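Part of the complex only, each chain left as placed.
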Amino acid sequence: MEKKHYFASDNYSGVDSEILKSLERCNFGHADAYGYDSETEKSEKVFSELFGKKVKPFFVFNGTGSNVVALSSVLNRFESVIASEHAHIHQDECGALELISGCKILILPTKNGKISAQQLDSFNHYRGFEHNVQPKVVSISQSTELGTVYSNSEIKELADKAHSLGMYIHVDGARVSNAVVSQNTTFKEMFSDTGVDILSFGGTKNGLLFGEAVVFLNEELSKNILYVRKQSMQLFSKNRFIASQFNEFITKSIWKKNAENSNRMAQYLKEKLKKFDEIETVYSVDSNAVFAKVEPKLIEYLLEYTHFYIWNESESVVRWMCSFDTTKEDIDNFIFKIEEFYKKL
Amino acid sequence: MEKKHYFASDNYSGVDSEILKSLERCNFGHADAYGYDSETEKSEKVFSELFGKKVKPFFVFNGTGSNVVALSSVLNRFESVIASEHAHIHQDECGALELISGCKILILPTKNGKISAQQLDSFNHYRGFEHNVQPKVVSISQSTELGTVYSNSEIKELADKAHSLGMYIHVDGARVSNAVVSQNTTFKEMFSDTGVDILSFGGTKNGLLFGEAVVFLNEELSKNILYVRKQSMQLFSKNRFIASQFNEFITKSIWKKNAENSNRMAQYLKEKLKKFDEIETVYSVDSNAVFAKVEPKLIEYLLEYTHFYIWNESESVVRWMCSFDTTKEDIDNFIFKIEEFYKKL
């Protein structure tokens, strides 16, 4: 069987081999369940070092769980979340936040998936009026669903504005490692120093078998998290096996190594695409995704060869996602198929 | 470091080594996410063979998720679940079902964790009266939270009664393998032939790294499951890695081998305890748990040596749970500590 790498999503990939080994190391006798084990204890130190301040990670199973647990920890039922129209919590989680928290998501239009501090002002007229849900959290995705990345100063500006309006700021970091690498910065600079309150730190899309971490940078917001996580069905009994993956991921800088590869591959793909006048890259390639406007016939041709998503059918825009295990050869082969298509015309 | 086996819970254990290996075998290139891969496809065949009829398993992360997804798939908001007062869904899931489904759990007193068909009649007077939630599902645990096991005929009687009253029957099978082994029967005979509608098939407590399966024996009840699972945050992107564990678990009869060991160890422990007049076993040891009434001083003494749960503090009842990796030596050492305690008196 031939090993295949697609351009569909970074969760089509398998598990980083070092991460998989960490599971074996951890598989030794009995350990206290539900996060009262030594690996989980160790993770507190590991995360605190990464963020340059004392933080405690709370592990959950998946990205949707991470976002919902983080947000519903701080939302009363009549409060709301402000997010981009492209936000994963709005578009891709089958209404999980609404069901679990009872809260509304108020959406903002964006050109490139990034919302601006100025846009938040418009929500202030809802404040204090009982007929309206009360805006409580601004949730941004970093990197965004369009592959773009907020700069540290953009995040700080958003956090400052959110705080000035009595709101918190949450980051959906399903692809957070790619964002940190993209900005050539650190987790401390991007999240601790900018004033972010809660980060959903993604692992699955960057080489982990499974597992995400809800990180409260604003510690007082974590007071209900244990109950919220359990009630949200996101508490893992054998929690050590998520903790060990993250401990490995961080202490051995696997997050960095893997994100560097997927980002680099996206740049490589973008460069290679330049030779085709017919193909237009539509958003800034800041991380590991390349969005391109291509003709429907080419989409059809390429989908017979590999997997990827049509992002916007009416505008004929596709998403090509690079992964931690994507290789130059994968891309060269892909480019070859495009050339083949145009030659045949 | 010495490897330790406690008597706390079967989720204090690690992962069966064959199961862990199945993850490596499965870690090969990219695969379609969210359950559209070949391992998940294969699982349909594997489960259908086990149950002697065409069934489709829907994988989820954990036990609470499995119960809530199974139940809320068939419950409208004003409907209710009937369960034992000891039911995990009632006692140990932090109100997950109520939050996610909006539904009430109506509880029944039991002597040994098992509810009887006769007890269901009392709920019939709620039927059709708009001031009352409408009973829709009877949920039993097999094996029960008290280590007892329903016979196949008891399940059939419950299912028949539930159906005659317009209700479905769900089984919380977090420890279902132990129940099947206990009754020296098969999954087909215990669940397909008795008329059970939905089974939450547990893996984590019997040697899996993580993962449970919601199995619809009554196929028409599954029509909403994909949305319910996603919205309940229980859809795993790299689903192949749960499917592969279950495929290994079932095709290599690991479920049986492991449950046989934990059940056998519970019997061995129960036998060994007979020599202590001061210790009284309080429920029938049908599966892998031994409940015993012991004096508080002994509890204190033993807790310094190993981990286990005090089940009922006021009645001084403890739970000693055996696991797939519990050994005779573990028990002999434990018995030795009890002897030591009584010698010192």
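Should a chain be cited, it is by its letter among A and B, assigned in written order, with residues numbered from 1 in that chain.
Please note the rule applied: a residue touches a chain if its C-beta (ideal position, glycine included) is under 8 Å from a C-beta of that chain, and two chains touch if they have at least 3 such contacts.
Worth saying up front: this structure is predicted, and the values here are computed from it rather than measured.
Count of copies in the whole complex in this file: 4, from one repeated sequence with 2 chains shown in place.
The rule we apply is simple: only the chains that are shown with their structure count from here on.
Between subunit A and subunit B the centroid-to-centroid distance comes to 33 Å (mean Cα coordinates, whole Å). Touching subunit A in their complex are the following residues of subunit B: 1-6, 8-9, 11-15, 17, 20, 23-24, 26-33, 61-65, 68, 93-96, 99-100, 204-205, 209-210, 227, 230-238, 241, 307, 323, 325.
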